[in-house]
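All protein chains but one are shown in place.
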Amino acid sequence: MTEYQLRIQRYDPEQDDTPRLQRYTVSGDHTTSVLDALLSLQQQQDPTLALRWSCRMAICGSCGVMVNGIPKLGCKTFLRDYNGVIDIAPLAHFAVEKDLIVDMTPFLAHLSAIQPYLINDKDDKAPHKQTPAQLAKYQQFSNCINCGLCYAACPQFGLNPEFLGPAAITLAQRYNLDSRDNGKASRMSQLNGNNGAWGCTFVGSCSEVCPKQLDPAAAVNQAKVESAKDFIINLFKI
Amino acid sequence: MQTLHTDIVVVGGGGAGLRAAIAAAEADAGLHISLLSKVYPMRSHTVAAEGGAAAVTLAADSAAAHFSDTVTGSDWLAEQDVVEFFVKHAYQELVQLEHWGCPWSRKQDGSIQVRRFGGMKTERTWFAADKTGFHILHTLFQTSLKYPAIQRLDEYLVLDLLREDNRVCGVVALVLNSGDLVLIKAKSVILATGGAGRVFHYNTNGGIVTGDGMALAFRHGVALRDMEFVQYHPTGLPGSGILITEACRGEGAVLVNKHGYRYLQDYGLGPETPLGHPQNKQMELGPRDKLSQAFWHEQQAGRTDEYNGHAVVYLDLRHLSRAHLQQRLPFICELAQAYVNVDPASALIPIRPAVHYTMGGIMTDINCQTTLQGLYAVGECASVGLHGANRLGSNSLSELLVFGRVAGEQAALHARTCQGSNNDTWSAAQYQRQGQQLSRCFGSNKDDSVARLRQAMTLAMEQGCGIYRDTDGLTQCQQQLQALQARYQNLKVTDTSKVFNNELVQYLELGFSLDVAQAICAAALARTESRGAHQRRDSGMTARDDKSFLQHSLAYYQAGAEPILSWQDVSITSLPPAERRYGSALETALNTAEQAADAGAKHD
Amino acid sequence: MKTPKRSDEPIWWALFSAGGVCFAVLLPALMLVLGILWPLGLVSPPWLSYAGVSALLHTAYGVPALLVTAAVICLPLFHAAHRIHHGLHDLQCGYRQASKLLCYGLALLLSLLALALVLAI
Partner (left out) sequence: MSTPDNARKPYHSRMTRDWWLQQRYYRLYMLREATVLPLLFFLGCLLYGLYSLQHSEMQWLSFAQFMQQGWVIALNALALLASLYHAKTFFALFPRVMPLAPPLLMVAGQWLASLAVIITLLWLAGVS
């Protein structure tokens, strides 16, 4: 067991006007994750600490926090990898509701905006055919756990909250690349706007922090290519 | 007072709740559906399911075979009419999900690929790599966005049902981001709140799986059925309980004890199958209860190893190539690497059994209807009668879909035909009562805490209601739970804040869990035989006893006292009880059983 | 969700990308020879004398000269304009429309100037 120093950003909307920092000491071993540490704090030292979590296995996407300024999944980040005081704060670029909990409504609104569902009118009883190669075209982009880390890492989203952002655009690409989908045209209208794919300047930090390595930056920039094609086609339409 | 009026309330945004909400919206676009969940829907624990969803797919397979596997697996405690309905509709539901975009894994020719799964005689498990639940949940969630009739109320914790006489007329919920109470009046309510695995100490479940819905219905007089049947999954990671999917064994992983010996052959699951050639229903592909029990015996005999203070055996995947593992089990590779620092291609994964699934739940009929008018239940929180004494892996994801749809359609039908309650003075009184009740729980805790009480409960359950049970242990557990209930009455929530009060939520969840724990323990004590996941060690109780116990247990809530138990007959349509056999004993026995099943299936 | 206005970014982004390729593929060589080796006297090829360059431009007069100018001056100008325009936004300076007009306007002016100079020789 080793002692670790944590400095946690606290904010209680009923008491505070701005967030404050609070120090804690927790003990942990080589398997202790940041989430484990926060939960043990909550159970043993300070029940008022607020955070989100559920699966503790890096798949539900609830537990995103900033660890030393970098967005991480609490349950997949281990104390063993840090020295000195570890800073823990709520995800950047979202409004803080309380302590480590942020308001995810904008994120969900952006996801919904791109029509993230298969659009086609097949209604017979058989499954579509889709070869492994066709599946591979979009499979990587379908692994997004909606954790929002990429939004906390993307300065363009921080500067412009209307920017659809990496996860939403990745999801749009996921459906646009699906051989079973016919909805690309209606999704493109969202991607074509200034807050669509064009809100991105390829900072690339979204891909750096993505815990599922789905390279959202690539998806967003592939969407730019699609949007550029769409632009040209549109020129000839009139 | 905040009151919302809607037609259908769905409590739970997991696979079952989402499927139900979509079905209701499709059944009648004019209905107003409110989907409540204490977490964002895509955080629901369906997301963690790895292995797959079962449906008869191959030409060589048949509904009768799936039926017989399920009934056999259930140790004959499944409702056979329900199983028949289920096996008939599972395929169509998986195809529906495919039409909604689920990225199912495929064969070279583009058709759906199916894999082997424990307890299933034929390959019939559809999968999306090893993230099946994840993909199902996200597909359903994303599809639900298409329906304007579905209004999502995310991060709403349901505290209670609104009931007038024998019918339900809405729910009371706590809005987590503001701490406000809200009354939601509805004509139909669907409970889809998931299981109760967090009642136990070692479990594969997420933190939200605390049995809320079961307790909600229970407290309003609905029976909890077959609660003694709690499935241990043989392969959880030590400490965390994180699941290492059965699909590993489907791909050929083997289990070895600390001497490197494939011990399952000593427990009636042999003969040993050659490495890399897994056989359905043999050795590692035997049913979960048998595998978990074998672990218990190995531990007693001192043949388990130790990892960080936990007894473990090992899962060996080393004979599979790294490329194959990356393609078929990428998530498992990631989990093993992160949580036990093991590369499965070159080292053994330490594992141990962990509580995984609650077979029992809110009693419903084949239409997901409970005994309260207007109240439906579906998914892991319900007992529609599919799993009996033991669930087969990959049947429950299909269950969410098949019965989620049924629940949604039935609730829509009910909402269209019934009159809503318009009694507003009554509502105001309800609201006030709830508010007062809630405010009473705040105060200062001198020598107890939610965390401590919860810990005591989970350890008591692990001790008393574990893989093997006996009268002494169960009685002791029962007494401990009573004492914990008493402590709970005096427990206070120290955090008085309104916005995202984690402590309050945990306090309320603990209240639900304790009620569910008592139901599990009471039912386990009453069932003095061994069947499926319920194994008694007392003399005279170690075998199945069809004469007295081919019966569902029903637990009824008693405020401040032990639940009252009663029994219900099992519906048997075509497959009469026989011995459950695995390994080599299986072949001969199964043929007879199947002939019977085929004969039965011909009726429809 | 209402349909947002189509962005005109594809135009600027296309110019930016083309300019980026020139910046990465053509300009290192030019910078090395024209900006370092030649001034230091380490190379002094005859085609870099006044007569040499004039002759070169005369032989390539017209489309070829314009193309080369576009590749080594105009497109890189648009590349730079794009990055500065977005960089100003990153630094929270200026209004988007004004900075856009300024950056791309200047790039256009300088590009025209370069092309005019080439034609005027």
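Here the chain labels run A, B and C in written order, and each chain numbers its own residues starting at 1.
In this text, a residue touches a chain if its C-beta (ideal position, glycine included) is under 8 Å from a C-beta of that chain, and two chains touch if they have at least 3 such contacts.
In this text the structure is predicted, and so the values were computed from the model without any measurement.
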item	value
Among shown chains, those touching the left-out chain	A, B, C
Option from B:K146, B:H297, B:R416 or B:K498 whose C-beta touches the chain left out	B:K498
Sole contact to the chain not displayed, among B:Q113, B:S178, B:Q265 or B:Q482	B:S178
Residues from chain C at the interface with the omitted partner, ascending	20-21, 23-40, 43-45, 47-48, 50, 53-54, 57, 72-73, 76-77, 79-80, 83-84, 86-87, 90-92, 110, 113-114, 117-118, 120-121
Where the missing chain touches chain A, by residue	11, 13-14, 18-19, 69-70, 92-93, 95-97, 103, 155, 158-159, 201-205, 208, 215, 217-218, 221-222, 224-225
Positions on chain B contacted by the hidden chain, ascending	2, 4, 153, 175, 177-180, 182, 497-499
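Operating definition for what follows: only the chains that are shown with their structure count from here on.
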item	value
Graph class of chain-chain contacts, one of line, ring, star, complete, other	line
Centroid spacing, where centroids are CA-atom means, of chain A and chain B in whole angstrom	28
Chain B residues touching chain A - in the complex, by the definition given at the top	39-40, 42-45, 47-48, 92, 95, 98-101, 103-112, 129, 131, 134-135, 138, 142-143, 145-146, 154, 177, 206-208, 239-240, 242-243, 308, 331, 334-335, 338-341, 449-451, 494-495, 497-503
Footprint of chain B on chain A - complex, ascending	12-15, 29-31, 42-44, 47-62, 76, 97-99, 101, 103-104, 108, 111-112, 115-118, 122-123, 125-132, 134-135, 138-139, 142-146, 171, 175, 178, 180-181
Contact footprint of chain A on chain C as seen in their complex	1, 3-7, 9-11, 13-14, 86, 89-90, 92
